[in-house]
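Encoded as structure tokens, here's the structure I'll be asking about.
Only one protein chain is missing from this complex, and each of the others stays in its spot.
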Amino acid sequence: MHDKDLLVEMQRRMLRIRRLDDRARELNLQGEIAGTIHTSTGQEAACVGATAALRDDDYITGTHRSHGHPIGKGSPVDGLMAELMGKSTGVCKGKGGSMHLADFSVGSLGESGIVGSGVPVAVGAGLSAKIRGTDQVALAFFGDGAAAQGAVHEAMNLAAVWDLPVIFLCENNHWAVTISVCDHSAVPEISQRGPGYAMPGVSVDGNDPVPVYEATLEAVERARAGGGPSIVEALTYRVQEHAQGLPISREYREQAEIDEWLGRDPIDVHGASLVAAGVLTETELSQLVEEVHEEMEAAIEAARAAEDPPPAAAFEDLYADEPDVAVAR
Amino acid sequence: MHDKDLLVEMQRRMLRIRRLDDRARELNLQGEIAGTIHTSTGQEAACVGATAALRDDDYITGTHRSHGHPIGKGSPVDGLMAELMGKSTGVCKGKGGSMHLADFSVGSLGESGIVGSGVPVAVGAGLSAKIRGTDQVALAFFGDGAAAQGAVHEAMNLAAVWDLPVIFLCENNHWAVTISVCDHSAVPEISQRGPGYAMPGVSVDGNDPVPVYEATLEAVERARAGGGPSIVEALTYRVQEHAQGLPISREYREQAEIDEWLGRDPIDVHGASLVAAGVLTETELSQLVEEVHEEMEAAIEAARAAEDPPPAAAFEDLYADEPDVAVAR
Amino acid sequence: MTAATDTAVETKRLNYLAAIREAQIEEMERDESVILLGEDCEVGVFGTTDKLDEQFGTNRVRTTPVSENGFAGAGIGAAMTGLRPIIDLTIAAFVYVSMDQLVSQAAKNRYMFGGQARIPIVFRAAMLYGGNAGAHHSDRPYPLFMNTPGLKVAVPASPADAKGLLKTAVRDDNPIMFFEDQTLWSQREEVPTSSEFLIPFGQAAVKREGSDVTLVAIAGSVPRALKAAKLLERDGISVEVIDPRTLVPLDWDTILASVEKTGRLVVADPAHLSCSAASEILATVAERAFSSLRVPPLRVTTPDMNVPFAPSMLVGFYPDPDRIAAGVRKVVDHG
Partner (left out) sequence: MTAATDTAVETKRLNYLAAIREAQIEEMERDESVILLGEDCEVGVFGTTDKLDEQFGTNRVRTTPVSENGFAGAGIGAAMTGLRPIIDLTIAAFVYVSMDQLVSQAAKNRYMFGGQARIPIVFRAAMLYGGNAGAHHSDRPYPLFMNTPGLKVAVPASPADAKGLLKTAVRDDNPIMFFEDQTLWSQREEVPTSSEFLIPFGQAAVKREGSDVTLVAIAGSVPRALKAAKLLERDGISVEVIDPRTLVPLDWDTILASVEKTGRLVVADPAHLSCSAASEILATVAERAFSSLRVPPLRVTTPDMNVPFAPSMLVGFYPDPDRIAAGVRKVVDHG
């Protein structure tokens, strides 16, 4: 069995993701979070199982659905929540928002609202580690839909040709907006692309953080030892709509399918394992939930109290050498 | 054995490609053909074996190295040679040149100087055939180097998802300019990508037109019958430098490698088969060469006699509805 | 003026998206070579394409993988072989992903092949800059395509124009970039019901006549310019508002004639400042109507700055009625 602290920490981070997303949806409906938001609800095991296999100095890149990834990597929720709420205390000073979270202090190199576009960036982080002679690795999260993008193909081939320490972590949640993976990918599992790049590819239960952790760890250890990149696919499911705020005018999937996956909620799955293995009691498990909820409310209150960035702040952070270069006119 | 006429016609078209390329290199050095040129010398079997499996009303798209593809598809050499020489009688009225030959009258939808970029266009031609309900197929030529482009990946996935009548014909000549296939592709044979798209992929001897023809025909028949796309890879070799006119400042491959492939020249290989099978005598074979040479000189003379397009001609053919829309100012 | 204001014409009240939907349906009914490709197009997240597969079948209405470059290219190949595809690129930021097919194939093939190719294709792209989507989903990239010969560029600013221009675009034998401005989606107006309601490319709409200043407004800036013109009217400033409607081709005659009349020019353009459509209009007017210009012309655009997420930073970021009115005042005050 794995280290108890690690197993408990996984549960805590999954709970953080769940709570941040649940509250974010509410705050979005209340008008305290602007724009549309994509949440990771139901996919927490993939986020946390994967990041648990990484060291603090390893890198990740995210997607449009990435509230959970920096949390998995260890980013405090205050800065993330403040960012969603468009505050100057946000991790990106309010410039990024839901689709562009990043926390460089924990190796989170940022989300990408452009599907697939963050994957080559992760390959670059892996390249950088190799050139600098560190043993860091880089992990790129991407979705089943993103696997159809040319950028993902180019990134995989490049990482394989150069034997880079990169993990391609596919969260296959079976849908890309309203398109089933069967309708957008020629193969049902994205790990089947591995052999085309002479790269190991494995698919695991993505609703339990432990198998995701184990598969990722194997890939990470291989990468760190110079064994090159891998595809790790977490088979999971998007139980919510694609994005809150996006109108969907037609049914496109069966309620039974959703229900089936709801019955295997990753937080329940891992919670039950923790209790069964005697790692936590039911009471301790509930206490963990309480702690996370308190932490989240504190983050929301702090964000509410924080300042809105003024219009003039929009004119900062374009170039690294400003204000010397006043390019914007 | 295959139809004799077909076998002889293959030899004739290979000879045409060889001769057009040989003469083009000379004319380029003499200044009668402007720019740099990429020739298919040594790859004629791939061009002709593949196109021989197509019907007149099927489509092809080409690459930067595509003098041979329209010839394989049946385009007369006059218009092609005149195009290379920048004449108004050229198949593209002198607007295209070596990297942009096209002959829509034989289903050649054009070359692409942008590596990989023509492949999605071929998928579109296949899509069009399917939507229009014809049984035409589309064949995309591409190189081993092009296989690293995102466009090729997207095209393959799309064709597979939609079961389109498309053949992805890779001319793996083992080099992309100065990069060995081993250094730009994670797998040595591009057909290995097939399974990642649930698509048949096969590699054949690309220096003999017959196996290329047979493999392509199988893919064409499957596509025509609604069986979807395939990868057919012709393993061949670029015996010349990448392009005439491109300076290469350093040795990057072994002469022994070149010599080995020169020893398996496709025109010799197929010529010997024809004689061995009693299809042609040695004399008839030489006669064929003569005919092709005469045809080519006539084409060159006709092009020399033709007009250079005047500067004003540069302002035609931008839009289909000109001169109504005088957009260019 | 759009035909929508012609009282003899039968109309119905539609919003911008419904007008686009109607244009597509009419053209698909008229011509079976018109097809529709795009992500989620059967479900239709913005409402312009959903359920069209029920009417036209899944052969002609196809939901694509998330491969914009791939399916843009497939559309081009289909256009070159007898079909008339409408490609829904959904959001305008995805033109970068598909840039190679748009520029290298759609814009260049006909010319390179000496006129052999006919490429009747429409690329639809929604400009979502109104909301709070952040820098990855707030692009207004039409100036890039004005610098790309071989494409035509439409920027309809009203439901009727959206319908009439899209129908014309589908019938055009050339590749067209069709930019739909999200800030206009909820706008409603009377839209001609005729299936032959076509608005020609290269014909500007004089949205309001005036004598003191020519105010050229692009895409979502049009209603904002009209609001600014109303504000200014109270101060006795008479503003002529012109919507070019298409940027390639661009109706220079109408703009130049107006500047000749007013002697003053302001351009409101939601694109970034440098090398914008506004820049092009100022440059061309400076070249061709210099002697008519009594005072310096002025651009009111989005700054050369990425788009921030937080609502508080977006105040005054885009050209709004206040910024446009201030620009016009500055020009008028100048003399």
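Order of writing sets the chain letters: A, B and C. Residues in each chain are counted from 1.
By our rule, contacts are C-beta pairs under 8 Å (C-beta built on N, C-alpha and C of every residue); 3 or more make two chains touch, one makes a residue touch a chain.
Worth saying up front: this structure is predicted, and the values here are computed from it rather than measured.
Peer 1: Sort by label and list the shown chains the missing chain touches.
Peer 2: A, B, C
Peer 1: Based on the whole complex, identify which of A:42, A:90, A:143 or A:209 touches the chain you can't see.
Peer 2: A:90
Peer 1: Thinking of the whole complex, not just what is shown, which of B:42, B:68 or B:86 touches the missing chain?
Peer 2: In the complete complex, the chain left out is touched by residue B:86.
Peer 1: Among B:8, B:177 or B:275, which one touches the chain that has been omitted from the display?
Peer 2: Considering all chains, including the one not shown, the answer is B:177.
Peer 1: I'm checking contacts with the chain that's been left out. Which of C:10, C:196 or C:287 qualifies?
Peer 2: For the chain that is not drawn, the touching residue is C:287.
Peer 1: Given the contact definition stated above, which residue among C:99, C:206 or C:326 touches the chain not shown here?
Peer 2: In the complete complex, the chain left out is touched by residue C:99.
Peer 1: So that we can see where the missing chain sits, which residues of chain C does it touch?
Peer 2: Chain C touches the chain not shown through residues 93, 96-97, 99-100, 102-104, 107-108, 111-112, 134-136, 141, 143-144, 146-150, 248, 271-272, 274-280, 282-288, 290-291, 293, 295-299, 303-306, 308-309.
Peer 1: Touching the absent chain: which residues on chain B qualify?
Peer 2: Touching the chain left out of view, chain B contributes residues 34-36, 86-87, 90, 92, 94-100, 112-117, 145-146, 148-151, 176-179, 183-185, 246-250, 252, 308-311, 313-315, 318, 327-329.
Peer 1: If the hidden chain were put back, which residues of chain A would touch it?
Peer 2: 59, 61, 90-96, 100, 102-104, 109-110, 112, 114, 117-132, 138, 150-151, 153-155, 157-158, 161-162, 316-321, 325-328
Definition applied: only the chains that are shown with their structure count from here on.
Peer 1: Report the chain whose mean Cα position is at the greatest distance from that of chain B.
Peer 2: A
Peer 1: Just how far, in Å, is the C-alpha centre of chain C from the one of chain A?
Peer 2: Whole-Å distance between the two chain centres: 36.
Peer 1: If you average the CA atoms of chain B and of chain C, how many Å lie between those two points?
Peer 2: Distance between chain centres: 40 Å.
Peer 1: For chain A versus chain B, what separation do you get between their C-alpha means, in angstrom?
Peer 2: 44
Peer 1: Please set out, as single numbers or ranges, the residues of chain B touching at least two other chains.
Peer 2: In chain B, the residues touching two or more other chains are 150-151, 153-154, 157-158, 161.
Peer 1: When you check chain C against every other chain, which residues touch at least two of them?
Peer 2: 64-65, 67, 69-70, in rising order.
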